[in-house]
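Heads up, one of the protein chains got dropped from this complex, but the rest are sitting where they should.
Just so it is clear, A and B label the chains in written order, and each chain counts residues from 1 on its own.
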Amino acid sequence: MSDTLIFSPKPDRPAPAESVGLIGWLRGNLFKDVPNALMTILGAYIAFVVLSWVLNWAIFNAVWEAESRRECLDTVGRSGACWPGVGVWFENMIYGLYPKDKVWRINLGFAVLIAWMIPLWMPKVQSKVAIGLSAVLIYPFLASYFFLGGDKSILWTALISMSLTGFGWVWATALSETFVGKSIGEVIVDKAGARNADERRQRLIKRGAAFVIFLVAVLLVNEWALEEVRTRFWGGLFLTLVISGIGITFSLPAGILLALGRRSDMPVISMLCTAFIELFRSVPLITILFMFNTMLPLFMPQGVEVDQLLRAIVAVCLFAAAYMAEVIRGGLQAIPKGQFEAAASLGLGYWQTTTQIVLPQALKIMIPTIVGNFIGLFKDTTLVSIIGLFDLMNMARAVGEDTTWLGLFIEPFFAVTMIYFVFCFAMSSYSMRLERKLATGRDR
Amino acid sequence: MSADKRKTMIEVVGLNKWFGQFHVLKDIDLVVRDGERIVICGPSGSGKSTLIRCINQLEHHQEGDILVGGVPVEKKGGNVREIRGQVGMVFQSFNLFPHITVLENCTLTPQLGLQMPKAEAEEIAMKHLTRVGIDDQALKYPLQLSGGQQQRVAIARALTMQPKIMLFDEPTSALDPEMIKEVLDVMVELAEEGMTMICVTHEMGFARQVADEVIFMDQGEIVEAGAPESFFANPRYDRSQQFLAHVM
Partner (left out) sequence: MALSTEAATPKSSPSNPLSRMWRDARIRAIILQVLTLVGVIAFFGWLVMNTAYNLSQRNMSAGFGFLDVSAGFGIGFTLVEYQEGDSYLRVFYVGILNTLLVAVVAIFLATVLGLIVGLARLSDNWLIGKIARCYVELLRNTPLLLQIIAWYFGVFNLLPRPKQSIELAEGFVLNNRGFYLPAPVPEAGFNIVLITFAAAVIFAIGLYRWASVRLDKTGKAFPAISTGIAVIICAPLAVHLALGAPLGWDIPVLKGFNFTGGTSVPPSFCALIVALSAYTSCFIAEIVRAGIQSVSKGQLEAAGALNLPPNWTLRRVVMPQALRVIIPPLISQYLNVTKNSSLAIAIGFPDLVSVWMNTSLNQSGRAIPIVAMTMAFYCLVSLSVSLVMNYYNKRALLKER
């Protein structure tokens, strides 16, 4: 056998200048041929004109300090924005007509929500599902009391106390799981010296501790006396967040149940769910809002008054649930029959299969559409302005009706548009990131 | 060695290609004569697919010359249709058109590209479909066929344009083992009928049976080229020996 030749690869050479680097990029992307070059020039011109016009109006020519619209107009006429009007009304745009001295309650309510959800981002915490569920199911009672205030019946006190206890539990769990590595229940059992006791004793200790904390919460809550702020005064971004928050948290579980019901083998359930979904999806949201607004008093027994905000919330929730149901049904349909067969052959029952195998996959597939629905819901809350609720958009209109700032229209609308855009864009970017993160083992 | 009087079908001189700053083909020289069967092999990322895709302009090269049937391939793709009329291609992922039948897949080119009447186009299509042994599936839709059947349809479809040269880009890599043979058999028949072909493949058995020349590529260069007997028995370079040791 002759000597083996050694293969020495030739060195890489840099690519020719016209095809890479800035020039290459420009040639490929902007000036590939004559029509493209023309479009680039035209597009650049239009973009420049629009941007410079907007920036001039919003920043360079704008008035930042003035006492009234008349003052603004005298200074720059219509060529510059009059921001002081927005500044004066900003707090109203966020909180609506909520009494200014009680706005801290709203801030507290949302601060508690954020604090409630922080453990979801702490890496060592194990009970994330439970914490998430508690945020959805238990937090609302505490928040309702902060926002609404008013007299507390015994039942109401109990619910608020339970909510407060839940908050305590969430943080106790977060801290114990992060620093000690065990759940809070185990820590309490350890401290009581009952680590080696049998199950029943341990459970007794845990429940006793919970009950004691609950009693402490009740005592605390009893001391609280928040004045009632009726929903008539709720408005602005606060109201928009309340409506969309409730709508979003209701629509997902309700949508899941409706989708499962529609696919059910039981004809009565299937037909009822289908009828509900098709009805609420066929008609515009505004008709449903009107329907609930005008017809609910007719449906209620004599003397029962349903709060107007509540009517709107119910309408939005049912509407959102119907749309969510179709999205989830799409996800369920995308799951290959083999999954159901495998689960059945493993002896899993209907609910086990559904919650452990089917739903996690279906939800993962449909995340972008689900978040798209959330974004749509957030935007749809503007419709409540038509039935007279003072959401964010209506507050923007209210600015122009204030005599000091009469006719100020574009500036508050610009501000409100920015707020909506930031929220929606953030949600859709998050959903794209989530989709990428969860694309485990799908298309590689 | 007698002077090779056969016509030069493809000539590649000093071909260099970059993907961005990545130098993917380095100074490639290649001559393919009429009736020759060339097999190109090598590890993944060696640039073998890129090379044949440059020949029919599915990729554009930045430096060097490619001549197909004496016609130079313009770097910016000016005479693409003239070049592609002579070169047929079979893809790894078949790329059949799923919304029309197998027969319609094969009559598309004769009817719309070569402007034949439908009856004549169908005749030609059926001729090629029979040649690859798929004529009984002519009215089915591509997604109703197995992988091996789909690839044979793809070969028939490429043949309907009456190409002078056939390029195969890893035609069996996406197939289950049982179906590889049926496709290779068709390719062997094609070779024996005298079709000029360049085939990028891992199927060394096919190379041994049919190839006039085996080209081994690595890292964008042609490392070694030679008759299959000498290449498989006595590879001269260390890289070729390593590669063959892994593949055989």
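Definition applied: a contact is a pair of C-beta atoms (placed from the backbone, for glycine too) under 8 Å apart; a residue touches a chain by one contact, two chains touch by 3 or more.
None of the values given here were measured: they were computed from a predicted structure.
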item: Candidates B:H23, B:R157 or B:R236 - the one touching the absent chain; value: B:R157
item: Touching the absent chain when the full complex is considered, from B:W18, B:F91 or B:F216; value: B:F91
item: Residue numbers in chain A that touch the chain omitted from display; value: 28-30, 32, 36, 39-40, 43-44, 46-47, 265-269, 272, 278-279, 281-287, 290-291, 294-295, 297-302, 375, 379-380, 382-383, 385-386, 393, 397, 409-410, 413, 416-417, 420-421, 424-425, 428
item: Touching residues (missing chain, whole complex) on chain B; value: 56, 58, 80-81, 84-85, 87-89, 91, 93, 95-100, 108-109, 111-121, 141, 143-144, 154, 157-158, 161
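Definition applied: only the chains that are shown with their structure count from here on.
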item: Contacting residues of chain A [partner chain B, same complex]; value: 1-2, 4-7, 9-10, 12-16, 19-20
item: Chain A partner contacts - residues on chain B that touch it in the complex; value: 16, 18, 20-23, 26-27, 62-63, 218-221, 223, 234, 236-241
